[in-house]
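Submitted below is the structure of interest, expressed as structure tokens.
Left out: one protein chain. Kept in place: all the others.
Chain IDs A, B and C follow the sequence of writing; residue 1 opens each chain.
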Amino acid sequence: MIDLHIPPVAVMIIGAVIVPFLPRILRSIFTVLIPAATLAVILVVPTGSDPITLRLMDYTLVLSRIDPLSRIFGIIFAFICTIGGFYAYHLSDRWQQTAALLYAGSAIGVTFAGDYFTLFICWEMMAVASTILIWRAAGEESARAGFRYLLFHVFGGGLLFSGIILQVQGSGSFVITSLAGGHSTGSWLILLGVLVNAAVPPLHAWLTDAYPKATITGAVFLSAFTTKTAVYVLARLFPGWPILLVLGVIMTLYGVIYAILANDIRTILAYHIVSQVGFMVAGVGIGTEMAINGATAHAFSHILYTALLFMGAGAVLQATGKRRLTDLGGLYKKLPVVFWLYLIAAFSISGFPLFNGFISKSMTVAAAGEAHHPWAMLLMNLAAVGTFLSVGLKLPYFTWFGKEPHSDEKVEPLPLTMYFGMGLAAAVCVLHGLFPQLLYRLLPFEVHWNPFTRHHLVEAVQMLTITFIIFWTVRWRWLKPKKAVALDVDWLYRRPASFIRRWTVELVDDLFEGVERFGLKSAHWLTEQVKNPYFWRMAKPGRPVEYTPDKYRPASSQLILTLLGLFVLVMILSLLIRG
Amino acid sequence: MPIQEITTSLTPLLVVAVSLGAVPLILLSSRRPNLREFWTLLAAIAKFTLVLTLLPGAQAGKITQISLFRLFPGVDLCLKADPFGVYFALIASGLWILTSVYSIGYMRGGHEHKQTRYYACFAVCLSATMGIAFAGNLITFLLFYEILTIATYPLVIHKETKTAITAGRKYLVYTLSAGLLLIAAALWTFQLTGTLDFQAGGFLSASGLDGKTLVPLFLLFIGGVGVKAGIMPLHSWLPTAMAAPTPVSALLHAVAVVKSGVFGVLRVVGFVFGPTLMKQFGLDTILIVLAAVTIILASLIAMRQDNLKRRLAYSTIGHLSYIVMGAALLSPMAFSGAVLHIAFHAFMKITLFFTAGAIYINLHRENVSELSGIGRIMPWTMGAFALGSLGLAGIPPVNGFVSKWVLGLGAVQSGHPYILAVFVFSGLLNAAYLFPIVHRAFFKPGEGLEGKTEASPWMVAPLVVTALFSLLFGIYPDLFFRLVQLAAAIGGQIGGLLT
Amino acid sequence: MTHLLTNSPVLPVLILLSSALLGTVIAWRRPSLSWPFTISVVAVVTAISGYNLVRVLREGPIHYYQGNWAPPIGIEYVLDHLSAFVMLVVNTVALLVLFHARVVVKAETPGKELGYYGTALLMLCGFNGIIITGDLFNLYVFLEIGSLSLYGLIAVGERKAPIAAFRYLVMGTLAGCFYLLGIGFLYMKTGSLNMADTAAILPSMLGQPAVLVGLMFVFLGMGIKMALFPLHGWLPDAYTYAPSASSALIAPIGTKVGAYVLLRLVYFVFGITIIARTLPVAKVICWLAAAGIIYGSILAIAQRELKRMLAYSSIAQIGYVALGIGMANRWALTGAILHIMNHAFMKGCLFLTAANFRRKLGHSDISRFDWSIRKKMPWTMAAFSISALSMIGLPPMAGFFSKLFLAMGAVNGKHWIFLVVILFSSLLNAVYFFRVLEKAYLKPAGDAEAADGACARDEAVPSMLIPTLIMALLLIILGLLSTVIADGILAHIAPPGL
Partner (left out) sequence: MKRWHWALLLLLLFISLVVEFFFLSHSQEEGSHWWSSIPAFWILFGAAGSMTLIILAKLILGPVLYQREDDRND
């Protein structure tokens, strides 16, 4: 085992820098090769190897440090990037490929960063790279969504920046240590900054607003990195903060309810990301070893099946060009393979036994139970039911089955590499479902938990079957998709945006414009006045008198009179003073 | 305070004189443009190498000094190359080389008239900037400050159109009255203390003056240097001076003139008043308020400017106040952050101005609304623009983020954590007015761009070099000339007093 | 030769007086000889005054008794740092202007060179006499000699010149009478005409009205000569309508001599205690000067004719000198003397450029300036710009440094209003000078011929151009050396009580 510590980040970043200059074929190959190489590096390099440090002013920077927690996240990020590479193999858009690689690279950078400085650098690069993925989707709508996304992330970055500065100034060193203890303002700000990226409800609007409008392949990458890096940072910095549990649970329910309302397939999936991340946040909130394990495992499997879901949705979008449930239906005959792959992902997310969702979700929920949070456990299960209802049943039913609005339309064939990517993800989902130890080996802490006890199986089977039955009975009466958009939190800051804009920007600008105009006008008036200094004496209203030397020449007598007057004045003055 | 041993050597004088020497040569060779441009480049490179020879000394904290004849009884024309002076001179002379290359492309591309006058005035401006950098006392600083004003005037009115003349007039009114305020302030200080030599930590602190004289004196100083530093109430000459050709606004209104204004502010705060005095009489709160107001308002106004150069001008005003804020916070870290931002902002802003110039010459477009889709035909130029705007918004990996980080640390160290909010909010505003341009250039379909290609290599090369510098400095700030370490030393030297 | 040099202080006056008469005779015989003769005489006089300055610096002040008569009776010539310095300045400016005058005099006043150079020499003799003399009445005599030849030089000009000269004559003689009356009163009281003696006697008889009246008369006389603000009525027309050569000769040194006399009286005769502390005279001078500065600058902005604008700017600049004298502290005094020198050169250079414009363009009307001038007369325009920048007070030119000293004087004496006036007036200067510069450099030419810039370069004749450029260069050199001069020469002028 070579102990040479090649920072995985370097491989990705160098790849991202090279790719834009390569011809098309090479670019696609590289978008697959580079993440695969990074995956190999992460697997090979031992966890204990010494971190790479750098000196900046009087602080030490830890560029890359590998320990169990960051290693597992590194593995899944590299792996999902490879799958994304396959999925986007057919792509010829130079921008998207570089942005994707840069995005994955900076995500891996965040996972392996040992100090706040590098963490912040990769954090912001992630924001920028992901914006490009949104902007590359043509159309005014995605441009606008891209801006909101970018501004929101710059704001989040700002919170993180100020938090880190306060924290670093307090502790005097850049190196990252878990902040479980002190609740200083710095740590609260860092928490807020990270929660923005973790899409916690009040701050999640960017995700549900931007992901549905991203490019088809871009959405896959987006779904995998931003939120999960936030979960990693939460796990690293804030294990056991009680507020996270509460927020996590709320998230799970919030996501599910909105998912049921949503009409655009990728918005539904976006809300499901929010709800699934809720599980992880709750796991981190509980803080026990098993909870952290559960959260990490859930993150791992979540990345896989959500990516698969997005690939499926993307495939449907690419094939039919339509994105709303109300327009879709009856694709079963046209895209059978996509349907089955999608179904695997649907079963995984709903927590069907024999799929990877079950092994990780049940661990998190059990951890909640063990840590004496019965209410959290129940609510999480409720959310699981909701997830199955909307993603497992409603979405596939209304896209693949259901009435065919206009059946004559031809469906374009999908490139083979897409299927390959989706197949790979589905295979791993099933693999982990069957042999959980493959995943448990990688988890940060010792795992002594068996998911396949009779108790859990019974629990899962009972819940899922009854939900299916209820869905079937009520699917047309209540669950019929409606052609409308559910208002979300972002309505709060988009509606008044134009109002604020008018009052701040335009007001200030008009103010300064006015001052400048006044200055110019008074300068002009002054030049008019100066043209004829005697103007005020002439006291003739209207046209100023033209100044000519002859007109204002004082007569000699006047000069002499001034002389005498001055003489008399000064005489009196000095005599008075002397006297 | 470590006693800095002073060695006398001619190099500071040579640095100032080298571009003056080039002026007659430029004027004589006005018939042969290539020779004339050669002289400019030669002078630029010579100046840069001379400053480089001073660098090791500065990094070791040594001061090389030369005092010529007496300028004013008790004060002589003294050129002192202390670390801070060398730092600024390095940035200005380094960027002059790039700007000369750029202006060759710009002038030739735009078929500008009167190029000899342009290059001659540019050379004089640079020698004045070097003079300001190495000024050892307030009178020398004043001397070069006024020469810079006069040498920039012909550049502002270069186009000789109506707008250029009014811009020139407005520029003159502002800068001349600033000079007058500075004269009054310098003389009053001379009256109070009897010496005008800059001294790290401020020479006024020993004089034991009370607030009643110090506050008006400080306001006079700020009035004097504030105009060129673009502090809010005194800033409005800068956007109007954008009527000048772009290399002028690039080097002068992003690097030389405005930076000498800010350099003046730092000199006043760090070397005349000194942190202890500032804190004692609450002078720093005045400056903090001014800087904060400028940062926010300038960025707000920038959002609405459709003319690209005016928008960059307001962005410059905003970023200059970053530096003023760094100085006003009075902690060693904040001071080195301010010093750092001088350099990094110079690199980023000069890239943006170069792109504005390249777009103007190549497509004759000036307004932001007309820039749709030019990213495809001018990938290198707009790529550099994207890098620059990333840096300005303080987003890593470009170098703007590093100086913002150090400024942030300084803000917390000096006990003003709320200033962080100002930096963050301004970063947001920067993003709000710069990224739409980047997005428009790359992701919007352009019209009327058929047959147009990238601007001439003369222009694009310096453009890409400065963008690359910004990126490299962002990745590892201490890369060239160990700028960060030098800035920290300067900060420590001044702020060190403040225990 | 050494014997000749021992009584060098009186030589300049003697040479000028005799050459004035001799010159007219020679000119009558061989007209073409008159200009070279004048130039050589003035060159010799300048050399001597230079030698005088060196001698004073080496040996300290020299008292030269006319015909070895002791002071109370005999006329005493005092050659100290102040007089030597001012004399050198006056003579150098005169030399340069007269060198430039050859072409202009022939063109503007054809056939009158004969008398012209004679009167010019006479005027110079008068001025040099005023500077060197230590005797009050002798000063009056030289004052009259100088003024009369001055009126002659002005009257020689075209249509409106005689009237302007006449008005100047009226005011000038009035000033002379005032001054004479003043000396009369003083002589009656102190019994001596010698400056040093009166300075010694006066403090004892401070309160007497006669002394006060005498003092007032003398001040007002010099006020007119100096064109101090309310008494400046005669100056604009005199300088504008005089022929270019004489206005270039008079403007730099005419009012300066008046200022020199005021300075001499205030600091060396009456003594600063009377002027500044007991009586409000210094205060009055300062306020009049400040008003003059603002008045002169504003009027200058309104002018259309270049020479008239320069005339009003002279009123303003002499206001600076008077302000320096009035503020009565070390800095202000040095500033005033420096400004006498700087302004002499600046105004000389400006009037020479005005003469060049009149000679080549036929007019010096600002509104008709356009960028064709820059193409036609680049060097004259360069000289004009340098002296304009110096008038505004921008480094490295001389104006900046004398303004610095004056401002330091204001700060030293806590006269905040005067500080504001000094600094604000340079803005006003900037306005009216940049108005001209903008027109000359940037205003697109009206007529087609000049539009395409094809107009050939017909620069002024070298004999006119060289003195202008020398003056411009001197401005820069003197500027940078102003402190060396201040420390070297002016530091030794130690008036009692300062």
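Here is the rule we go by: a contact is a pair of C-beta atoms (placed from the backbone, for glycine too) under 8 Å apart; a residue touches a chain by one contact, two chains touch by 3 or more.
What you see is a predicted model; the values in this text were computed from it and never measured.
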{"item": "Left-out chain, listing which of the shown chains it touches", "value": "A"}
{"item": "Which of A:148, A:302 or A:432 contacts the chain that the document leaves out", "value": "A:148"}
{"item": "Which of A:122, A:176, A:328 or A:366 contacts the chain that the document leaves out", "value": "A:366"}
{"item": "Touching the absent chain when the full complex is considered, from A:484, A:511 or A:555", "value": "A:484"}
{"item": "Chain not shown: contacting residue from A:347, A:471 or A:512", "value": "A:471"}
{"item": "Candidate in contact with the missing chain, chosen from A:257, A:343 or A:575", "value": "A:257"}
{"item": "Interface residues of subunit A (partner: the chain not displayed)", "value": "141, 144, 147-148, 256-257, 260-261, 366, 369-370, 374, 377-378, 381-382, 385-386, 389, 453-455, 457-459, 461-472, 474, 478-479, 482-488, 491, 494-495, 497-498"}
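Rule of thumb we're sticking to: only the chains that are shown with their structure count from here on.
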{"item": "Two chains sharing the most contacts, counting C-beta pairs only", "value": "A-B"}
{"item": "Euclidean distance of C-alpha centroids - subunit B vs subunit C, Å", "value": "44"}
{"item": "For subunit A paired with subunit B, centre-to-centre distance based on mean C-alpha positions, whole Å", "value": "36"}
{"item": "Complex interface listing, subunit A residues touching subunit B", "value": "54, 56-58, 95, 117, 120-122, 124-125, 127-128, 135-136, 143, 146-147, 150-151, 154-155, 157-159, 161-162, 165-166, 168-169, 185, 504-506, 508-509, 512, 515-516, 519"}
{"item": "For the subunit C and subunit A complex, residues of the former touching the latter", "value": "167, 170-171, 174, 206-207, 209, 212-213, 215-217, 219-220, 223-224, 230-231, 233-234, 236-237, 240, 278-281, 284, 298-299, 301-303, 305, 308, 431"}
{"item": "Residue ranges of subunit C touching subunit B (in the complex, touch as defined)", "value": "389, 392, 394-396, 400-401, 403-404, 407-408, 411-412, 419, 423-424, 426-427, 430, 434, 438, 442, 480-481, 483-484, 486-487"}
